[in-house]
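Here the complex is missing one protein chain, while the rest keep their positions.
What follows is subunit A.
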Amino acid sequence: MPQAPMPELTSSVKLKYVKLGYQYLVNHFLSFLLIPIMAIGAVELLRMGPEEILNVWNSLEFDLVQVLCTSFFVIFISTVYFMSKPRTIYLVDYSCYKPPVTCRVPFATFMEHSRLILKDKPKSVEFQMRILERSGLGEETSLPPAIHYIPPTPTMDAARSEAQLVIFTAMDDLFKKTGLKPKDVDILIVNCSLFSPTPSLSAMVINKYKLRSNIKSVNLSGMGCSAGLISVDLARDLLQVHPNSNAIIVSTEIITPNYYQGNERAMLLPNCLFRMGAAAILMSNRRSDRWRAKYKLSHLVRTHRGSDDKSFYCVYEQEDKEGHVGINLSKDLMAIAGEALKANITTIGPLVLPASEQLLFLLSLIGRKIFNPKLKPYIPDFKLAFEHFCIHAGGRAVIDELQKNLQLSGEHVEASRMTLHRFGNTSSSSLWYELSYIESKGRMRRGDRVWQIAFGSGFKCNSAVWKCNRTIKTPKDGPWSDCIDRYPVFIPEVVKL
């Protein structure tokens, strides 16, 4: 018996070394090619000696005009290259909102309120309990003050005060951290999907902080949980056009007006998962920020599956039979998310994967197209392209699905799971809480690449790739500062309520 596993072990170890060797060979192919050539050239030069080199040089018969033209040509080409290179976009710093302890929602409180409000619908209460048990949320997630009332009081005033509370607190913190003065903000982008008052939330921010009158402000609403990365994309485009500028992005989701007050089961699901949160991010294209910026934006890929009807209708806001407005999540949500992810990966893969993986993928594609359609498609190993993953904490199922599809280990998805546990689904800002988790754990080193993936209604899959610009020390304050030592926690499959 001890003999049988040994050959397997040795063969898997051998396979690992073969894989490693292959990766080194393909990824550093050019080096493997150039180094021998340069070595031979150097040996030749040394062999020839200085007088022979001078003779070869004189025999080439350069004259002044030729030299000048060549140098101008070289300078011209390099100028064109540097001018047309897209500006480097830096993420200087960001700040996540930490709700006060009075907004905490323990499981028992949530279920008690649910029972008191839905007292005629025990089946709906049961359903909510089952969702909460399996949700992956912890006992420290927060709901806005208006939702703690029995019954909830989701007035417009309450929604505005939630918006003011979360956005202004996050922005105050960001100004303090970066030392930025409000009058120096050039671009402001606020995204909040489900609350869009007049004047807009971006106007509210401009009013509060007395921002400049020639500020370029944009307010994005209705774009779902992936709106955070859409804002980053917009900021990037604006920063390409405007030199020497900075941009503030505020990502949030205002829960107060969207708490579903009916009892349709599929629409009660968001009540169990969505929680209060916000993030404020400072981006810049200034050269002077390159020393203090935390990250550089490498790639941003947006994929929209709206052209497919099933994807379009899978997250749909509608009225139920009694006229209460809520968000209906279809049962095919996971499958559709998988499709959207595949579309996104197909675009981002060639941009980020090392040559070894791309070659293997190409070979497997050729194999499937030409030789045998039944060959299993090769799933590239994204762990080689990224050190850290931030998967939108949309729910436990989303994280499980992505972990399976991308073959990620527990540690890779730890940031997402722990953010879901501590803060719940904070919609577009969840990616920033996850990034903050990784930093708080002291895992972010210079040169590390981070992949942020967000899904949103529509159905959209957006991903952003950041490269860490400097090793980040564990932040002293931040949303995780008082609880990071307790994490990671073990989250059971079902919490007994």
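Here are a few things to note about the model shown:
In this section, contacts are C-beta pairs under 8 Å (C-beta built on N, C-alpha and C of every residue); 3 or more make two chains touch, one makes a residue touch a chain; residues count from 1.
In the analysis below, contacts and distances are computed from a predicted model.
According to UniProt, the chain absent from the figure is "Protein ECERIFERUM 26-like", selected among "Nicotinamide-nucleotide adenylyltransferase", "Protein ECERIFERUM 26-like", "Cytochrome c oxidase subunit 3" or "Alkyl transferase". Considering A:12, A:59 or A:102, the position touching the chain not shown turns out to be A:102 (whole complex). Looking at A:112, A:126, A:319 or A:411, the residue that reaches the missing chain in the full complex is A:112. Of the options A:87, A:134 or A:148, the residue whose C-beta touches the omitted chain is A:148. Although one chain is not displayed, subunit A still touches it through residues 100-102, 104-109, 112-113, 115-116, 138-140, 145-146, 148-150, 153, 161, 165.
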